[in-house]
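Only one protein chain is missing from this complex, and each of the others stays in its spot.
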Amino acid sequence: MKTDMKTHIGHSTPDRVVVRGHDLSRDLIGKRDFVEMLYFLSLKRFPNPAQLRVLNACLVTLMEHGWTPSSIIARMTADSVPEEMQVAMASGVLVMGSVFAGTTEGCARILETGLKRGGDRDAYCRDVVEEHRATKKPVPGFGHPVHKPIDPRVITLLAMADELKLDGGYVPLLKQLSAEVDRQAGKHVTLNATGAMAALLLEIGFPPDIMRGLSVVARAAGLIGHIVEEREAHAARKIWNLAEEHIPYENP
Amino acid sequence: MKTDMKTHIGHSTPDRVVVRGHDLSRDLIGKRDFVEMLYFLSLKRFPNPAQLRVLNACLVTLMEHGWTPSSIIARMTADSVPEEMQVAMASGVLVMGSVFAGTTEGCARILETGLKRGGDRDAYCRDVVEEHRATKKPVPGFGHPVHKPIDPRVITLLAMADELKLDGGYVPLLKQLSAEVDRQAGKHVTLNATGAMAALLLEIGFPPDIMRGLSVVARAAGLIGHIVEEREAHAARKIWNLAEEHIPYENP
Amino acid sequence: MKTDMKTHIGHSTPDRVVVRGHDLSRDLIGKRDFVEMLYFLSLKRFPNPAQLRVLNACLVTLMEHGWTPSSIIARMTADSVPEEMQVAMASGVLVMGSVFAGTTEGCARILETGLKRGGDRDAYCRDVVEEHRATKKPVPGFGHPVHKPIDPRVITLLAMADELKLDGGYVPLLKQLSAEVDRQAGKHVTLNATGAMAALLLEIGFPPDIMRGLSVVARAAGLIGHIVEEREAHAARKIWNLAEEHIPYENP
Partner (left out) sequence: MKTDMKTHIGHSTPDRVVVRGHDLSRDLIGKRDFVEMLYFLSLKRFPNPAQLRVLNACLVTLMEHGWTPSSIIARMTADSVPEEMQVAMASGVLVMGSVFAGTTEGCARILETGLKRGGDRDAYCRDVVEEHRATKKPVPGFGHPVHKPIDPRVITLLAMADELKLDGGYVPLLKQLSAEVDRQAGKHVTLNATGAMAALLLEIGFPPDIMRGLSVVARAAGLIGHIVEEREAHAARKIWNLAEEHIPYENP
């Protein structure tokens, strides 16, 4: 165990709060907005204007999707633990696991590996898609139960990448992968928003293994509105009733 | 149970995602930033520029405080559940309960009640402080273990309120309450950041009972950096060792 | 901050694990069952046979209730975070808050206060019921949406109290309170299982402020079966669909 361990994140003295070397009260509050700070605290540098726009676009994409396990759980918990709002929000983000929330980072890892190892990108895309098809797993970032043939969020996100002239190579590789997915499937498969965000977040410097953190922040923000609506409308108890009515008990 | 219950938050069709009546891909992604959307989803209207600045200032104030129960817990959980980052973040926000995180809303309720009932504000402040002193509870928003005599964040936050000419009356009432706290204590007591945020968030339209949601979003964002540092530095195991060493077992 | 703080719970040395002064391997594993240990770890003494029977009866009462917010949430989370089973279980117990799970301790506090202050029990019960009626709150431990006029679990639990001749006075006071609830309501109101457990757990020495811990342990155990069924039957996605279908979106 290292005996002289340090933290480089923050601390307080009587007249200062220091955050990664910056004076919070003098240099950050009122001078930097929340999303700049999110970028700074996560990546240890401030974003340029293009990076900030992309991060905002991805966060806005993630905030709200109506009924999801996340919003259902948050509303049930808000109904049962009304005095401690953070419990409903925490419960609602706990469900953001590998199955639904893991596809952004999964797609990002494929894109990152493809660029890092260089070589023939056609062959790389072919191999990636073949491996997923062999194990009957969807390629992360592809397929959507509702958005067919096109995920409308992807159009906006990729248009932003063009407009900002992001040139890290992730977007072209994603498009190439998308064409190969279609070719092997013998039909068009939706490139979904998690795929587009994977490319955009790589472009602005986020490593795959913290991308889920951004989803959590964005979704937590969206849950506030659900909790407000729950306090007015009590959907949680109706969902409970629906479960009892539509999935009845039967003796084993 | 209402049979025709509706939600007014969001839903998806094949070519659209609708969020509170707005088309997500066409009108929100790239057009509104994350903090505007946080305001909109929470309060059902978009903020004006002053409201947006204040909300950003409050969120930035809340994001990062170095070692706290929140960061310690998130790092311990990240060390033990490395593949599911949302678990560490959820665990780190669960601890934001009535004791530490509840003071913003507690102070806000005092300010809101004071303005709503009208009448003599001197008497109101005197009564509030007396009641708290009688039960030996600190007035929410006052006192700080480190920041004495002045919380440096409060200076910045209240200067912003002046600059933006916020005129809802909450800031003057907070200052009056602060003077009364000092008078009854017979010494200066720090007005802390949670008190200043209570006044500012009321000024921009947030009701007290969702203020904790903002703390959760801000802290969740700050936890990403702690999890990144934990993956490099393994403070969690050192803290575990410190507990074992400094709080040893003794037979009952 | 106390500098010589100790813990009296447990620690390990190379050849021993000590738990509250007992050698785990030599004296506890195989010698004491789980519920004896739960009593011992919570109350610092071992139960007698009657206390052990009562604790088992209360735990068995609490374990399983079919569809509840707890089981719905655990199943949704198990579906989304399949590799980390503890997340589903934790999420399912987070919802056991003041609204549903708090009634046992609420009723227990009423019974404990009534015995401690002595005096006229008729007057005490009358005052308690009047206060609750004045604020339109149900007396904790009374009322049930399904079990009318009698909660079948209460019969079994109170019969056990009789059989074991529990004589701490809590059960008679509960019955007296029940009669007063009926009298002021002008009709019979169900005495529910949380009320009966409040009396029984007080009889065996549990203070009200840790009773919820027992509910958490019992419910956590019950959730294992739900997670097993979810892996086979995927009710979580059906419940999600039901929410979308029966609580549709409408523009605000």
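Per-chain residue numbering starts at 1, and chain names A, B and C are given in the order in which the chains are listed.
The criterion applied here is as follows: a residue touches a chain if its C-beta (ideal position, glycine included) is under 8 Å from a C-beta of that chain, and two chains touch if they have at least 3 such contacts.
What you see is a predicted model; the values in this text were computed from it and never measured.
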Among the options A:V81, A:L174 or A:L242, the absent chain makes contact with A:V81
Of B:I9, B:L43, B:V95 or B:I210, the residue in touch with the unshown chain: B:V95
Please identify, in ascending order, the residues of chain A that touch the omitted chain? 5-11, 18, 20-21, 44, 81, 83-84, 87, 94, 244, 246-252
Mind listing the chain B residues that contact the chain we can't see here? 66-69, 72-73, 76-77, 79-84, 87, 90-91, 94-101, 235-236, 238-240, 242-244, 246-247, 249
If the missing chain were put back, which residues of chain C would it touch? 1-2, 5-17, 19-20, 24-26, 28-30, 32-35, 37-38, 41-42, 44, 53, 55-57, 59-61, 63-67, 71, 83-87, 89-91, 93-94, 96-98, 101, 146-148, 150, 152-153, 155-157, 159-160, 209-210, 212-218, 220-229, 231, 233, 235, 237-238, 241
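We adopt the following convention: only the chains that are shown with their structure count from here on.
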Report the inter-centroid distance (CA atoms only) between chain A and chain B in whole Å. 23
Show the residues in chain B shared as contacts by 2 or more other chains, in ascending order. 5-11, 20, 44, 83-84, 87, 94
